[in-house]
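I'd like to ask you about the structure that follows.
All protein chains but one are shown at their positions in the complex.
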Amino acid sequence: MPAILLDRVFNPWDEIQRYQTEELRSGLYGATASFVGTMRDFNIDEKVSLMTLEHYPEMTQHFLNELCDRCLKDYDINDCLIVHRFGDIHPGEPIVLTAAWSAHRAQAFDACRNLIEELKSHAPFWKKEATDKGERWVHDEQQSDEK
Amino acid sequence: MPAILLDRVFNPWDEIQRYQTEELRSGLYGATASFVGTMRDFNIDEKVSLMTLEHYPEMTQHFLNELCDRCLKDYDINDCLIVHRFGDIHPGEPIVLTAAWSAHRAQAFDACRNLIEELKSHAPFWKKEATDKGERWVHDEQQSDEK
Amino acid sequence: MSINVQFFASLREQLGKQQVTLEFTRPVTVLDIWSQASDGLKMPNNTLCAINMEYVKTDAMANDGDEVAFFPPVTGG
Partner (left out) sequence: MSINVQFFASLREQLGKQQVTLEFTRPVTVLDIWSQASDGLKMPNNTLCAINMEYVKTDAMANDGDEVAFFPPVTGG
């Protein structure tokens, strides 16, 4: 149930695979739900060329650790995983992965979705986009337009 | 938006990756939700050593194609994917993958979940398990215990 | 008219056949087809029926050349 912060490009499918191969007993779980958030190359009708993700390292790690702990308590799951980028991110690159393993698909889906919803609402990250018209901080109201 | 039936072991994470690399423009979608159903090595308190998945080839393919079509109409998604095994399956092996790509995470989650729920309710597949006590057909009421 | 009848899973095993082709001289429902194909076995309550790959109810009419299938509740995914 780790939460991993990364300052480099990552492959979410490799991360899921590596984690379940190394940490989970094959045959234990029947359902794996995952979500991957990827940087789009447009947002609110403007072309975005680069995004910089600022975070508050200790608090972000602390928050995501607690989120995983709560998720394991609140849902009937075997395990869960969060991977999140920070720093400079280019269009098409993955930003975040959340995943949950369970015996039951409803619990896997609900836990996976809870992870990303809580992360988006409360984890201390801030996006700054570079567009044709210059840099701008993404505001929370704009998130809904984004993904 | 293909539905793929396979009679061999497949790696769901490779399938997602291959599909989105080959078929989707990077930077187009912001949200990818996926579900993987895996064969567990126990069900209803019995150890299961082998599962045979029977299907009705033409109808199963037809049903899954229609399901993908409907999903693209009913949800605001860029694309979706179904991969499903048939034949002999061993514990730990993936049985099914559903995935949906969207600009919006809620639509990606809802579409992905709709695919697996509709598939489980209506796609013509039948599971037969080999346990210590012999072979048995899995009944629909037992599905809920499984995943 | 000729109807191609298919059975799957536990129904296939119970009836001891996967496929049979039946001839009829008058229009028939899916239930009529079951009666003729099933050697006297009453159709289990939860049986699902399809004509040409589409789910139908037991009172649906089949036409010449149709493929009619009977199977138990599905358990895929």
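Here the chain labels run A, B and C in written order, and each chain numbers its own residues starting at 1.
The working rule: a residue touches a chain if its C-beta (ideal position, glycine included) is under 8 Å from a C-beta of that chain, and two chains touch if they have at least 3 such contacts.
Values in this document were obtained by computation on a predicted structure and should not be read as measured data.
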Using the touch definition given at the top, which of the shown chains does the missing chain touch? A
Please give every residue of chain A in contact with the chain that is not shown. 37, 53-56, 58-59, 62-63, 84, 95-96, 116, 119-128, 137-140, 142-143
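The rule is simple: only the chains that are shown with their structure count from here on.
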Nearest whole angstrom, what separates the Cα centre of chain A from the Cα centre of chain C? 49
Centroid from C-alpha atoms only, then distance chain B to chain C, rounded to Å. What do you get? 26
What are the residue numbers in chain B that touch two or more other chains? 37, 116
Which chain C residues reach two or more other chains? none
